[in-house]
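Below: one structure in structure tokens.
All protein chains but one are shown in place.
For reference, chains read A and B in written order, and residue numbers begin at 1 within each chain.
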Amino acid sequence: MSSSNYSRRRLLKTGAATGAALATPTLFTGAAWAQEQGFTNAPTGGTVTLGFNVPQTGPYADEGADELRAFELAVEHLNGEGDGGMLSTFSSQALEGSGILGKRVEYVTGDTQTKSDAARASARSMIEKDGVIMISGGSSSGVAVAVQGLCQEAGIIFMAGLTHSNDTTGKDRKANGFRHFFNAYQSAAAMGPVLESLYGNDRKAYHLTADYTWGWTTQESMQAATEALGWETVNNVLTPLASTDFSSYIAPVLQSGADVLFLNHYGGNMVNSLTNAVQFGLKEAQANGKDFQIVVPLYSELMARGAGQNIAGIPGSQNWDWKLENQLGEKYKGTNDFVQAFGEKYGFPPSQAAHTCYVQTLLYADAVQRAGSFNPCAVVEALEGFEFDGLGNGPTLYRAEDHQCFKDVVVVRGKENPENEFDLVEIVEVTPTEAVTYPHDHPMFAGGELGECNPGA
Amino acid sequence: MDAIFLQILNGLDKGSAYALIALGLTLIFGTLGVVNFAHGALFMIGAFCAVTLSRLLSLSFTTIDETRTDFLGNPMKVETPYAEWLFGPEFGAAIIDWTVPLSILFAIPVMLVVGLVMERGLIKHFYKRPHADQILVTFGLAIVLQEVIKYFYGANPIPTPAPELFRGSFDFGALLGFEANAVIYPIWRAVYFIFSLTVIAAVFGFLQFTTFGMVVRAGMADRETVGLLGIDIDKRFTIMFGIAAAVAGLAGVMYTPINPPNYHMGMDFLVLSFVVVVVGGMGSLPGAVLAGFLLGILESFASTAWAINLVPGINQIIIYLVAIVVLLTRPRGLMGRKGVMEE
Partner (left out) sequence: MTDQTQHTAAGPATTRARRKSQGVLGLRGRDITLMGIVLFLTLAAPFILNPFPATSGMAQFNAGYPDLMQRFVIFGIFAIGFNILFGLTGYLSFGHAAFLGVGSYSAVWMFKLLGYNIVPGLVLSVIVAGLFSLVIGYISLRRSGIYFSILTLAFAQMSFALAYSVLTPITNGETGLQVYTSDPQYLQSADAPSIPHLFGLEMRATETLRLGGWSFDLNFGYYVCAVVMVLAFYLAIRIFRSPFGMMLRAVKSNQQRMNYTGLNSRPYTLAAFVISGMYAGLAGGLMASMDPLAGAERMQWTASGEVVLMTILGGAGTLIGPVLGAGLIKYFENIFSKINDGVLHQWFAFMPDGIEDLLVGIVHPFVGKGWHLTLGLLFMLVVIFLPGGLVEGGQRIASVFRRDRKAGGAEARAAAKRNVE
């Protein structure tokens, strides 16, 4: 089943002694097998294999587990098992629940360990050993960018999972890579108006920023968005990724003259910095005659559980929320079908990470179905500029220039009295697509080139 | 002035955790001569003692409330903790609220048992083996313990709040005559600091003023001679291992309200506490405590915006930088003895 070569130069021709000695003429080479369709890992039998590369160990293991659940569900639905989930609401009705192009969908899983090296090793093993035709997943931007680059070289499609950095579809965009999740710029653009209506135009912001690329881009975007409202930025302090205790960063905030604290942190950093900020009484504090406020630009609701009561009232942005359709109606159709399918199977509602992974899998399958081919270049063509609806986010566009999805962004706030651990946030507002759309050559995204789609082989 | 004072305060609570873990590590090393890479895991297990107790206390029975529905549209299940049902809503709720302090009582016996089992079952066989083997076996044990906890509790942090009474912060500066809001300090961190001072004092008092402690100190200095005097020093050292485990466990229990515990918190602290031990001087108990507080405070100062602007990235490397400088100027750390771990 597996044929693992993704670039076949004639090794034997050059007379590499060992290879020549071992490759006796009675054997025929793999090149004759898979290359018949001219792209890497062209599926041959009655099945097609997808690779789901998520963090299974390390701090993001629970997020990875939720992504994996969504992938399994998507595969079930593609193969016509279960209730079909979003297949019924998806605007493109190309998928019939009979696999992809009639081939039954199988999958392999791998552990990224949230490290780009390990993620690439895992992805390469999927490509070389398991013969996957598409890789999806990831729970950090470093990993997503690294694996996306690998897939580009290998001639595989990469459907990014949870990655929020501008770079994924900016500086590091690749023709074979697609992102459904939103990004730091869109977070900031969506939060801007909401912050204005919540806290007014005269605010002084203090930023604590995780000291690496994602943190920097998030901070940069938030600063630009809030300064456009007339806010002032008092200070921006970089915190090491490895920090577990943020007290020494938070303690000076109250004295700085700021009245809003931005925590540009994610995951474990976010849980700890928010917990610390609340410990230091920032939530009840007064500054400049106003109530002090805390903002978390990117919410990860799974991790937010770790902060417990502390997130009450804290605004942030999300790609999607499981309550969207119930609260804002028909526009976000698909949401309830997905929540229903997921909830029936696992007993709790899905996270936004699960949602984006599920949707990406469906979008890939649909693109193949519409293109009539697994060839990555055909898939890229089918996805570029693709407009769809019914996958929970309302009308959505996969922009051709940078392979970024454009859709509404959800602004949420921690609930004051959550009824259970899955109901931690309430939707404040949904910022419409137009407000979060930017030109593909926006300075924050400049410097990258998609390049040519690479079918490998 | 108040800013300096504030960072010293912040360093003290960080330093408390370092000092407690380093103290336990040094106890084990000084008595048994074992480099215990599983010590961080003991800290983590202590924290999960608190989590476990809070799970136990909030064990609930389910009743179905037909009037409300859950997210799938089914009738809502309402959970009532047995504790509330058992002790009445008010006292029951109070017990749940005080989970973390109560966990101290729960954690001490658990950690003693964990420590004794670890020493008798595994560490005992490694006294005469090279330090590299000790590191490998205890590192393996640390991974196993960590993965077992992850299997039962997941990888995400678990919120374990302090009792209502100790939540929030108080204006520490006002007490000392600074202007209002200049030095705000969370109550629980102050509790943690006082608690760790108490534990440290208790350990030193125990070693200094009891016969048992005297024998242990004698054994640390010259194990063979003490053995020749007909004292079963091994048994006492085993008990010291249990105590060291309990110290790490208590540090973990009380740390949970500061940062929600997760399964890899032990590893996060492990490397730092080794640096602390070495900076303090291998085998020196006062050295471990001193270095713990010193590094905590220096780390706090390096985190100020002023320091970061002066030397970008200083907050990333300060601890290691200090370790290098100390080790190059004072060969055996701040208070180390000659000949320990230098072979």
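Assume contacts are C-beta pairs under 8 Å (C-beta built on N, C-alpha and C of every residue); 3 or more make two chains touch, one makes a residue touch a chain.
These numbers come from a predicted model, not from an experiment.
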item	value
Full-complex contact with the absent chain, from A:His77, A:Lys115, A:His180 or A:His265	A:Lys115
Residue among A:Asp167, A:Asp259, A:Asp366 or A:Asp389 that touches the chain left out of view	A:Asp167
Residue among A:Val48, A:Leu238 or A:Leu391 touching the omitted chain	A:Leu238
Chain A residues that touch the omitted chain in the full complex	1-12, 14, 16, 18-19, 22-23, 27-31, 33, 56-57, 61, 64-65, 68, 107-111, 115-118, 120-122, 124-125, 128-129, 140-142, 145-146, 149-150, 153, 167, 172, 211-214, 238, 240-242, 447, 449, 451
Touching residues on chain B - with respect to the absent chain	35, 122, 125, 129-133, 135-137, 139-144, 146-148, 151, 271, 274-275, 278, 282, 312-313, 316-317, 320-321, 323-324, 327-328, 331-333, 341-343
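Following the convention adopted for this analysis, only the chains that are shown with their structure count from here on.
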item	value
Parts of chain B lying in touch with chain A, wherever the complex brings them together	2-3, 6-7, 9-11, 13-14, 71-72, 150, 154-159, 161, 167-169, 181-182, 184-186, 188-189, 258-260, 262, 264-265, 268-269, 299-301, 303-305, 308, 313, 315-316
Residues of chain A that touch chain B when the two form their complex	58-62, 211, 235, 237-240, 242, 244-245, 247-249, 251-252, 254-255, 268, 271-272, 275-276, 279-281, 284-285, 302-303, 305-310, 322-323, 339-340, 343-344, 349, 422-423
